[in-house]
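Removed: one protein chain of the complex. Kept in place: all other protein chains.
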Amino acid sequence: MKLYEYLAKEVFARRGIPVPRGGVASTPEEAEARAREVGGPVAVKSQVLAGGRGKAGGITFADTPAQAREAAERLLGTELKGLTIEKVLVEEKLAIRHEIYLGVAIDRSARRPLIIASAKGGINIEEIPEEDIVRRTVDVAVGVEPFVGREIVRRLGLDQAVGKQVADILARLYKVFRANDAELTEINPLVVVEGGRVIAADGRLNVDDEALYRHKELPYVEERTGLEKKIHDLGVSYVALEGDIAVIANGAGITMGTLDTLMYYGGRPANFLDAGGGTGSDEMAAAISLLLETGPSAFLVNIFGGITRCDEVAKALIQARQASGADVPFVIRLVGTNEAEGHRILRENGMEAFRSMAEAAQKVVALASSRASAAS
Amino acid sequence: MKLYEYLAKEVFARRGIPVPRGGVASTPEEAEARAREVGGPVAVKSQVLAGGRGKAGGITFADTPAQAREAAERLLGTELKGLTIEKVLVEEKLAIRHEIYLGVAIDRSARRPLIIASAKGGINIEEIPEEDIVRRTVDVAVGVEPFVGREIVRRLGLDQAVGKQVADILARLYKVFRANDAELTEINPLVVVEGGRVIAADGRLNVDDEALYRHKELPYVEERTGLEKKIHDLGVSYVALEGDIAVIANGAGITMGTLDTLMYYGGRPANFLDAGGGTGSDEMAAAISLLLETGPSAFLVNIFGGITRCDEVAKALIQARQASGADVPFVIRLVGTNEAEGHRILRENGMEAFRSMAEAAQKVVALASSRASAAS
Amino acid sequence: MAIIVDESTRAVVQGITGHHGSFHTGQMLAFGSAIAAGVAPGRAGQSVHGVPVYDTVEAAREAQDINTSVIFVPAAFAKDAAMEAISAGLKTVVVITEHIPVHDAMELMSLAEREGTTVVGPNTFGICSAGTCKLGIVPNQIFSVGGIGLVARSGTLTYEIVASLTADGLGQSTCVGLGGDRVAGLDFVRVLRRFKDDPQTEAVVMVGEIGGTAEEEAAEYIKTEFNKPVVAYIAGKSAPPGKRMGHAGAIIERGRGTFQSKVEALKAAGTAVAELPWEVPGLVRSALAV
Partner (left out) sequence: MAIIVDESTRAVVQGITGHHGSFHTGQMLAFGSAIAAGVAPGRAGQSVHGVPVYDTVEAAREAQDINTSVIFVPAAFAKDAAMEAISAGLKTVVVITEHIPVHDAMELMSLAEREGTTVVGPNTFGICSAGTCKLGIVPNQIFSVGGIGLVARSGTLTYEIVASLTADGLGQSTCVGLGGDRVAGLDFVRVLRRFKDDPQTEAVVMVGEIGGTAEEEAAEYIKTEFNKPVVAYIAGKSAPPGKRMGHAGAIIERGRGTFQSKVEALKAAGTAVAELPWEVPGLVRSALAV
């Protein structure tokens, strides 16, 4: 779960990381009030879960509260990078002298948190030259002791006064990361303002979905569309894609493999839907119904029955199809335990059943393209 | 620093450890009020930093608020185990079914925290047979995960319902230990009351003196007498003993060795005073003055000059003695860097100077006993 | 021989009384795995498929000869269960549980590293040495004994490939499920190191997927140190960046871990890469024939 900038900054501030003065606004009037509270020039920043907001026109500056209201009027309700702007963050405009990047992510290979820092902040971390990036993994059993901060600011080449603040902020940012079960937390840019103070000008905090159950204190930010949410609630993984052939398989790897096979034969998958190893027939039926609502031109089901028995899978598919009442062709590839019985049941109920992934994929591609040409 | 039971229980309660309902009282009237708030029979417990309060008559029971006031009247202001009772804790009287011991201490050999538990609580842990005690060290990098509690309650042979509560309390007690820089924390007894609830009926929390600087949130409990406090404030270690010969040496080991030597030759040390390796001459002079106020019959100073130069030590001793103006004989053993010069200075100023610990000890014992016989 | 689990493995099942734990204990026993004990707090004295149940791993260890654990407890309690197994001195811990918070996984791996424990998973189908010991949820009937080692990030796709190998007469030594999460106890390189020293293993099949850089690291290892033929299949060619494909691990993030970079690295290391899953047995035969 990604938190909006203003929420991330609230978490930062609670951990003692300096953030700009300001507040969030849902209406132009609120934006004006926030600007008045701040006093002086402000930044009005669109709150959407996307990077590069500045370049896309989502951040503007205002010298007066009235200008802030106008800026909010222009932004609120419009779309930025495909996302609707529902809130703006109104903050003091900072007199920036230097921009730093500071982040904590997960290093898969080391199986540890990874501190990433650069004295060249402000741009996307991917665009910073490798030699300007300092990386250091952290042993979770030890954490970020002060010496880690001293060493990192030394490598960044920061002067003593700025370095002390950055080292302190780093230790706090690591605590934000750990205490909130974060996958990633970033301050980019962490700015040094005129006078030498260091302030988090932006903030990112992505929380591990698997750990949300123990973070009831965090506001829930919904990133899924209506359909994604409905399918996710069934306990299955779903990603919408651009094509026209709906796909269901049981297991993330086999589902990816099915999509790859489909594309190899010229098909265009409408989605990734991993019904998992342990998904029950009711959930599978519900997932199929939901996918049918998206209007696919054909359906490809690819099941490897291991513990699950193929005859039971076959019955569940027939039920699901009957319940939906839709006229979409189903192509089913079914192998594993009780395979022959499963195939018999499917064929008796007029559904195409294959043992080979290749054949099933070719068949569904052919069906989808004939329906497409029939429709045109 | 040892916390009074009522303070330890406040810390426990903040960490979610169940404690009896009640509160502390400094006057009989307050005790009556506390008993009224509790409702029903109460225990009135003297708040002194000593064990075995029950046996010594420091804990009484009262059925009514009036009886609680009377009990407090009897206890407050009197002495228990040599300590004045300034407060009593008035708590609900528990219907005890079973008493458990639970503690966290430091295992020196393992260099780790040590959990100690017994299903035979209520008495001093030293009196519990070894086979009834469960011990387990904790890796500070991991802490007490739930499985540790499950294993310990299994070894204690507790039933499922009680065991779950005890395991939970153990995890919390460990957090009390770690978060408060404790040397020792104990719940004895941890009681199972009628109905099966588990409650901390007593509480001990001894905080590491060296870590007090980071626990400003804890109330300061002064355990030292006036003189101990004055000498401690000079930065030296001081323990009052029963004898008549005041002793100063530089280093804990050499000071103990000096006391041992003194006793070997029949002397009785009045104190342990380790002036340390780095104590300045001003502090040493101040410490000598304070010791002289205790009226010793003689003074033994034992200095091994390593980094410190013997001539400087000699000068400091002369100054200190002159400033005090007391008539107590000084015997000084001085060896190390610039030894000859140090001895010359001392002798010129009429102070006995030795190179051998044995001779110095014998001399001071002789002087002390002659003064004692002269006085009698 | 085989790796990690074999005829000397004597396992405890943590969470044995739960739905999955109980069912798969039956399956593991049917495979022939030595399941010597189960753990379920508060259930001491019960038995599941004839396997005695204890309250804690230490209790199980006092009563039974065990050296390995397989964990089926729910995600919120899995870290604790795994730490219990590690602290009790078990040398291998197989964590089947999925949806474990990634910080729990990091804490767990930190302890395992310190104690020298091998962790398989989490979110894995488990591990199976054909003919001797299966710990996990992979189907029993797909295996046959032979010289092909498998190491995979995802489950069903691997069953598919194992079944195709068996159908083609290519038996297996050990099949290791790394698990689909971002933080896991094993990775391709760690498993390849073991296959290198295993006389039974003649060739290795790697089943990778997009996300992370474990396949690229494996390619580097294969190039410089590995001494047996490797065939790979990488899933996720068609996956769009930034979208999580089921597994927490299967996501192309910040330009890292693309299908293209993995395939190129492996090919550069001399590894045959199958374009479609069913091409694997043929490529293995070709590699062995060289």
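A, B and C label the chains in the order they appear, each numbered from 1.
Quick note on the criterion: a residue touches a chain if its C-beta (ideal position, glycine included) is under 8 Å from a C-beta of that chain, and two chains touch if they have at least 3 such contacts.
What you are looking at is a predicted structure, and each value in this text was computed from that prediction instead of being measured.
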Practice prompt. Can you pull out the displayed chains that the omitted chain is in contact with?
Written response: A, B
Discussion item. Of the residues B:Ala13, B:Ala95, B:Val140 or B:Ala323, I need the one that contacts the missing chain.
Written reply: B:Val140
Discussion item. Touching the hidden chain in the complete assembly: which of B:Arg36, B:Arg178 or B:Lys230 does that?
Written reply: B:Arg178
Worksheet item: Of the residues listed, B:Asp202, B:Asp274 or B:Asp311, which one is in contact with the missing chain?
Response: B:Asp274
Worksheet, complete the sentence: Sole touch to the unshown chain from B:Ala13, B:Val221 or B:Val239: residue B:Val239
Discussion item. Just checking the interface: what residues of chain A touch the absent partner chain?
Written reply: 141-142, 145-148, 150-151, 154, 160
Practice prompt. Kindly note down the residues of chain B that lie in touch with the hidden chain.
Written response: 106, 108-109, 111-113, 125-126, 139-141, 178, 181, 183, 208, 210-211, 213-214, 237, 239, 241, 249-257, 259-264, 269, 272, 274, 277-278, 304, 306-307, 335-337, 356-358
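Please note the rule applied: only the chains that are shown with their structure count from here on.
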Item to complete: Tell me, please, which two chains come out on top when C-beta pairs in contact are counted per chain pair.
Response: A-C
Worksheet, complete the sentence: Farthest chain from chain A by C-alpha centroid distance is chain B
Practice prompt. Express in whole angstrom the distance between the two chain centres, defined as the mean CA positions of chain A and chain B.
Written response: 56
Fill in: Rounded Å distance, chain A centre to chain C centre (Cα mean)
27
Discussion item. Can you pull out the residues of chain C that are in contact with at least two other chains?
Written reply: 110-111, 114
Worksheet item: Touching two or more other chains, which residues of chain B qualify?
Response: 141-142
